[in-house]
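Missing here is one protein chain; the remaining ones are kept as they sit in the complex.
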Amino acid sequence: MKLRRTRLYVPGNNPHLMENVGLYNADAVILDLEDSVPVTHKFDARILVKYSLQNIDFGKSEKWVRINGITTPYWKKDLREVLPYCEVINLPKVESYEDMEMVDAEMSIIEDENGLERREVVPIIETVRGLVNAREIASHPRVAALAWGGEDLTADLGIPRKKALILDQVRAEIVFAAKANKKQALDTVYSNIRDEQGLFEYAQRARYMGFDGIGVIHPNQIEIVHQAFRPTDDEIEEARKIIEAAKEAERNGKAVISLNGRMIDPPVVERARKILQFAEVE
Amino acid sequence: MSINAVGREVPSEINEVKFKPFAGDGKTPPEGRRAGSLIRMTPKGRSKIVNSLEEVIKKVGLEDGMTVSFHHHLRNGDFVVNMVMETIRRMGFKDIRLFPTALFPVHEPLALMLKDGTIRRIEGSMNGPVGEAVSYGAMRETAVLRSHSGRVRAVESGEVHIDVAFIAAPTADQYGNLNGVDGPSACGPLAYGMVDACYADHVVAITDHLVPYPAYPISIYQHNVDYVVPIDKIGDPKGIMSGTLRITTSPSRLKIARYALEVIDKVALKPGFSFQAGAGGISLAVTKFLGDLMRKRGIKASFINGGVTKYVVDMLHEGLVDVVLDGQAFDLDAVKSLKEDSNHIETPLAMYGNPYSSGGIVNMLDAGVLGATEVDIDFNVNVNTHSDGLLLHGIGGHQEVAAGSALTIITVPLYRYRVPVVRERVTTVTTPGEVVDVVVTEYGIAINPKRDDIVEAMRGSKVPIWDIQDLQKKAYKICGKPQEPKTTDDIIAAILWRDGTIIDVVYKVKKN
Partner (left out) sequence: MEITNLTENLFIYYLHTLIMIEAGTQEKGDALVIIESSKQREIIVESKIMAIYGESIKKTVEEETADFVAKIIVKDYGALDWVLRARLEAAIRKFTGGEEP
């Protein structure tokens, strides 16, 4: 599975902020056509994003575009312009499996017309209805990972975002929905770009809640989040041993993996693999 | 005309004075004896206080064609240069040679005095509008640009003789002892004015803060100062002090600073090391990060040469550095520290990096981090002109830090708003590639191939290492190949290497 510890949001109508975006080693870069672009600039941004996808060096980062939601008049036009040139569509305000079906159908048409490989979708759960349907949404074959957004969701619940006491339950639900479908779970952004310690703690907390990454809104956040997602030396050491034991078992044609006399179940091996991947170790 | 050691065609005469072509750093030995000022006498009992600029200009016997000098410690807040020059103009003097340590955008009114004949030429750094006017041919004679230390050398050797030095003094007593650490226009050291005070035929202090005799501390001593002119205001504190400088938040600039830090760490960082600090956004970030790294490693520096800012003062107070050597202060924290801390020392500019001396501070530097407007594939650096050919900046201390420091790092973005900074050929050579070791960009670094030791030290580092030519190609790939600027054959300025040889010339620019 691809590392998606960080996904960097970049406003879709600001070329200067896009130019160097490949330099910062974010796991993914999201060119945003939704909230960061005012209605009067939707068209200009869509064209600009189409060009930037083709002209910018994205380095190691996966190319994502956040298109406008399916209740807007823009989303189909967005797809038409950008789908051929991006790898993942970030889809806001998804509420149901049917929403995914609708977008899937539109994407398939464009992919067939242009002879493209299938693009993945990362839906963003931003409403109570979406949250309730999250497990179904995550089960859609297009879905690579599940993300969520707090602003609209708390508004939908009628509580102030800063005082909301329910967000950890929301997070848990997102993680369960994603993991039950073997998909990644992605936490939302940490918006205070000056608080490095706060960001580190936030990201580490997301990791221990079961998330595979968080959103970032400034390149200076990326390195800190990667550090937070880096497993501890003990975790790495343990994982190495488990993988070694698994290889040993495979070499000897044994069905049961054991380490220090203890039996190792397949999910534990899987977790060990993931830890090493997060540690960026082969 | 001849071709010099960096391959530039340079004239043998500027303003009918002979100059040698640049032959390489340290390749042109000094000659002769130091020059001197007029021996003069202030009789016992005579007051030095003069109540107007007009009167003092009469007293010193200014004549058409003479050379007047100024220092630039008041930077863009300076009132003195414009005030004195306006008085000179009003009194009807012509053909003055203006010899400032540097000019700033606030000095734009001088452009008119180039036109009306008050000033025949400026020899000194021109930052902004005056430089632009000169680029389009506003000056009758040719400008001569020198580095800070090159200017000291020119004065000491007699290449430039100063008739009258006008010294803006944030604090003065009635008998001419001056400092820059007190008063409403405090600027810190008076380092740039010290040479002028020693070598000018007449020295006039201009102050807005007259204190009882004797003023203390003393930066410029009474025996070199002939007159003291009290006025209302010598400057605007807002333009003199920058306020607390903030470290850049630009992610690409921070990336450059991190890469520069990595180079310093791998090549120069050791207990007792020393470095040159600056006030540019990237320099500031490097200083801050270096402080953090030293704290983490428990390493202490022997000295920082500044460009002093709050970040440097904090390191001094924390004990991360033993001594701060100060030629220029950028904020009030720096001024306060210079006044109060005995290990924060004001250094005369003659001590900075004059090659024709018994050794400058720069010779003791382990690392220096410098900026540039352009760098080329021969590691030559331009800090004077923009890529359109306009002369917009002075040399500052760039040449001497590059020449002196054991490790010279140039920090630049690969391009700025489409204009490539790493180029095939710099528009103007200010500092030759032979004294530049590493170019650091947000895309990675390029190491001067003659520095095998640095190549070796950087092995295994995570910083991307490029061939400088590939870095240039990358810039052109992103930006497109730049056009050559449209210049004429008229030379409007000569750029001198710190030893007084001509390293390059600047041509008049055609208006579009």
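Worth pointing out:
Every chain is named by a letter (A and B) in the order it is written, and numbering of its residues begins at 1.
Quick note on the criterion: contacts are C-beta pairs under 8 Å (C-beta built on N, C-alpha and C of every residue); 3 or more make two chains touch, one makes a residue touch a chain.
Source: prediction; values computed, not measured.
Of the listed residues B:332, B:478 or B:491, the one in contact with the hidden chain in the full complex is B:478. On the side of chain B, touch with the chain left out of the figure occurs at residues 387-389, 416-419, 478-480, 482-483, 485-486, 509, 512. Hidden from this view is one chain, which touches chain A at 13-16, 19, 39-44, 47-48, 50-52, 54-55, 73-74.
Keep in mind that, in the parts below, only the chains that are shown with their structure count from here on.
The centroid of the Cα atoms in chain A and the matching centroid in chain B are 50 Å apart.
Those residues of chain A that touch chain B in the shared complex are 16, 19-20, 23-24, 218-220.
Chain B makes touch with chain A in their complex at residues 249, 251-252, 254-255, 417, 442-443, 478.
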